[in-house]
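For this depiction, one protein chain was excluded, whereas all remaining protein chains were kept in their positions.
Residue numbering begins at 1 within each chain, and the chains themselves are lettered A and B in the order written.
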Amino acid sequence: MNIPKKLLYTSEHEWIRVDGEKGHCGITDYAQHHLGDIVFVELPEVGEEVAVAESIGVIESVKAVATLFSPAGGKIIEVNEELEEAPELLNEDPYGNWIAIIELTDHSDLEKLMSAEAYAAFCENLE
Amino acid sequence: MSKLIFEKHVPDSNPFTLPPLAIPAVKPDSIPQQFLREQKIALPEVSEVEAVRHFTELSTRAYGVDSGFYPLGSCTMKYNPKINEWAARLPGLAGLHPYQAEDTIQGALQIYYEMQEMLAEITGMDGFSLQPAAGAHGEMVGVMTIKAYHHNRQDYQRTKMMVPDSAHGTNPATANMVGFDVIEVKSNHRGLVDLDDLRAKMNDQVAGLMLTNPNTLGLFEEEIQEIAAIVHEGGGLLYYDGANLNGIIGIARPGDMGFDVLHVNLHKTFGTPHGAGGPGSGPVGVKSKLLDFLPKPVVIKKDDAYGFDYDMPLSIGKVKNFYGNFGVMVKAYVYIKALGAEGIKEICEHAVLNANYLRHQLRDDYNIPLDRLCKHEFVANSKKQADQNGISTMDIAKRLIDYGYHPPTVYFPLIVSEAIMIEPTETESKERLDDFVQAMRSIAREAAEEPELVINAPHNAAIRRVDEVTAARKPVVKWEAP
Partner (left out) sequence: MKYNPNPPSVVKEMLHTIGLNSLDELFSDIKAEVKVPKGLNLPEGMGEMELRRRMKDLANRNVNTEDHPCFLGAGAYDHYIPAALEQLLLRSEFYTAYTPYQPEMSQGILQSIFEYQTMICKLTGMDVSNASMYDGGSALAEACNLACTSSKGRKKVIVSDTVHPEYLDILKAYSLSGSMEVVLVPGQEGSADIDAMIQTVDDQTACAVIQQPNFYGILEDAEALEKAVHENKGMFIMAVEPVSLALLKSPAEWGADIAVGEGQPLGNSLSLGGPYLGFFAARKALMRKIPGRIVGQTSDLDGKRAYVLTLQAREQHIRREKAGSNICSNEALCALAASMYLTFVGEKGLKDIASRCHRLALYAQQQLERAGMELKYKQPYFKEFAIKVDDPAAANRKLLENGIIGGYELNDALMLAFTEKRTKEEIDQLTTVLGGK
């Protein structure tokens, strides 16, 4: 299972890549694998203010559905509209295809997230 | 490839005509222009014989209980007696307008009233509403009455509903739809409600517990009285999901177990057909303390006449136009009348016997996680076949189609991985069950020796496995003219 080093992870299997005030976020390889073929992604609205762990979207596969929780608080400044037409991109490359970009308001949210090593151990425990 | 009815369109081929009419033509402005339609409809035009052949052909690519064995767990696919169909189509029952005066529908109201009474006797409840149109609809009414009951006592803090982890998906969905937050109660190692977990979660914010008994593993909740006591002592009410009533009917009654409100599925337990997905009927029964909250109207008997009682100021209102699926009630009424008390007990005994017989005959070839006395159904899984050759439950289900059977319910309940839920019902003969056992054993053998045969099944069906992913990614949900 692919868990890139430089990202931060949530226990709900989201990742975030922090770049100054911006955080790109998406779902992990573990999440896409367990969901199976993803058929639909409901994206948040640009401009929406979100709190940490608040629902910002829904990911549907044929036989399952998962809520996307925001890894950090802030404002949604961009969404990956490509996913509306091609949700399978999340299966093909879950880290290359971000879902939303958040303008972070409080970097302290990030302190509670897991490193790649911690997330790898977390997933191991779930199996 | 089977053509859609729209692809059989031949202009001017439809022969439908109205009788002549000797009255003046309509004034052109009798409906003002702004109300008139401009958009095309484009319904297909097909001759009568081609239309009849079209629908007949569709029926040949369908499979009903009359076609063969249908061991769909939790769905109680029993034989649907033909006299019931005949009765429901009598002009004196099918040709009644719901707003006719009560004195012109006394026979129908008697059926309605007697159904209320008979269902109350069968389930041990004090009163019934026959209004809900399906099981999930009945669940909704039941949970609404629970909410109305607490609210009427000025108890507004009970905002949560408990549901076991083995429950039908409708239970949590219903609780949510009525505005409750769902708390999941764990099952223990025996597949029954974990009493410690229940005790820990019951408090003054919990409105009640929704329970199926026998549960979705086909197991009877042996500690049901203790469960009821925990919920009642905590101020909650106990809801009975009647989906599995066939496993206890005539032997034990939910009302005697401590349940306060329940629904029954006439289309499962009471022999009415499922109609390829409805119409069903989901009457709701309650103990006396909930009677006032039932949907209105109920049918009452005054002197020798039957009538509707709308004088129910605490009623939750209505969940369906008119009085429910009367046509379905007629069929269930004939069914209960045909069987009588003894016959009803016997359906349960034979349903449970058939389930235990199948469980016994399949245990050598399939893993049965909780292999002990079951009620009307039991849950196996594909563990042996998966360990051997990576065969999944879906593969086994699809291979059964090649053998001419409708597959059991699969991947439910969620607490058993790769579940195969088998409910034979009482209307299967030993010969049928034995044939099914032979088919299941053959599939187990194929899974071991010729796994490709199973993995690529079905081979003999109208189509092979379908691409569900594309269906959901790029939905095509209606026909468009090319």
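Keep in mind that, in the parts below, a residue touches a chain if its C-beta (ideal position, glycine included) is under 8 Å from a C-beta of that chain, and two chains touch if they have at least 3 such contacts.
Owing to the predicted nature of the structure, the values given are computational and were not obtained by experimental measurement.
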{"item": "Among the chains presented, those that the missing one touches", "value": "A, B"}
{"item": "Touch with the omitted chain, as defined above, among B:Phe128, B:Phe220 or B:Tyr240", "value": "B:Phe220"}
{"item": "Interface residues of chain A (partner: the chain not displayed)", "value": "39-40, 42, 60-65, 67"}
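Everything below uses one rule, namely that only the chains that are shown with their structure count from here on.
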{"item": "Centroid spacing, where centroids are CA-atom means, of chain A and chain B in whole angstrom", "value": "38"}
{"item": "In the complex with chain A, residue positions of chain B that touch it", "value": "411, 468-469, 472-473"}
{"item": "Of all residues in chain A, those that touch chain B in their complex", "value": "37, 39-40, 60, 62-63, 87-88"}
